[in-house]
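Below: the structure, in structure tokens.
The chains shown are only part of the set, and none of them has been moved.
Order as written gives the chain letters A and B; numbering starts at 1 within each chain.
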Amino acid sequence: MDEHTLLAAARSARLQAYAPYSGYAVGAAVLTDDGRVFGGCNVENAMYGATVCAERVAVTTAVSAGARRLSMVAVVTLNGGTPCGFCRQVLAEFGPPELPILVAAADPALPVRRFTLAQLLPAAWGPEDLAGARAD
Amino acid sequence: MDEHTLLAAARSARLQAYAPYSGYAVGAAVLTDDGRVFGGCNVENAMYGATVCAERVAVTTAVSAGARRLSMVAVVTLNGGTPCGFCRQVLAEFGPPELPILVAAADPALPVRRFTLAQLLPAAWGPEDLAGARAD
């Protein structure tokens, strides 16, 4: 799986975005460690707090299909915006710190930015933090 | 599409539940108005607030595949518990008040309960409530 293919999946998913409230269509795609690709778009809600970002849709779709570990993520937004903090946290549940995250704009002529999860969520809080509490 | 088939899809989705924190595995399946079926399991997160219920995973997976209207929903939980209020709200974005919601327990010998969305979310708040504000 190369970057180009994953970005194409994210662009394709973006076409389905349900964003009547913000107008900000987002598409995402995740590559899982067993070589499968799952896409997702943002799914908004009139009760804004029930909105789900594209990245989380892609991740939960993958998990529902039995995947548990992410190998690469691609996100496409109008302006090339990065994943929000909420999505970074969800990625951290299923991806390693070195997880590659590709961020592209709707305009394919614009450059793709490349991050790792650790770059976007440094000093992350995660499952190992919780473990201590549950062991009490 | 009969009820039996949709419930089977929900039972199948439940097998993939990622519920290491609660231990409460849930599976859901939605039938869309174009005759497709999409399943989902609950996907928990160490940061509990980032957890996504099975119903919302199924709905957002369907929306990402281009669906916009729901025709039937099935949910399977350990004890036959109903969808939470958060999920009822998300169902209301894409389903009519008369949307049938089937609720089953893990034990297939137990009876299936049948609700409509209006029964589970009466006097609902929805997109039409928001419309007034946006028109201001």
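Everything below uses one rule, namely that a contact is a pair of C-beta atoms (placed from the backbone, for glycine too) under 8 Å apart; a residue touches a chain by one contact, two chains touch by 3 or more.
Because the structure is predicted, anything quoted here is derived from the model rather than measured.
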item: Total identical subunits in the assembly as filed, 2 in place; value: 4
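Operating definition for what follows: only the chains that are shown with their structure count from here on.
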item: Interchain centroid distance [CA atoms averaged], subunit A/subunit B, Å; value: 22
item: Subunit B partner contacts - residues on subunit A that touch it in the complex; value: 13, 16, 18, 21, 39-41, 43, 45-47, 50, 52, 54, 56-61, 63-66, 68, 86, 89-90, 93, 125-127, 129-130
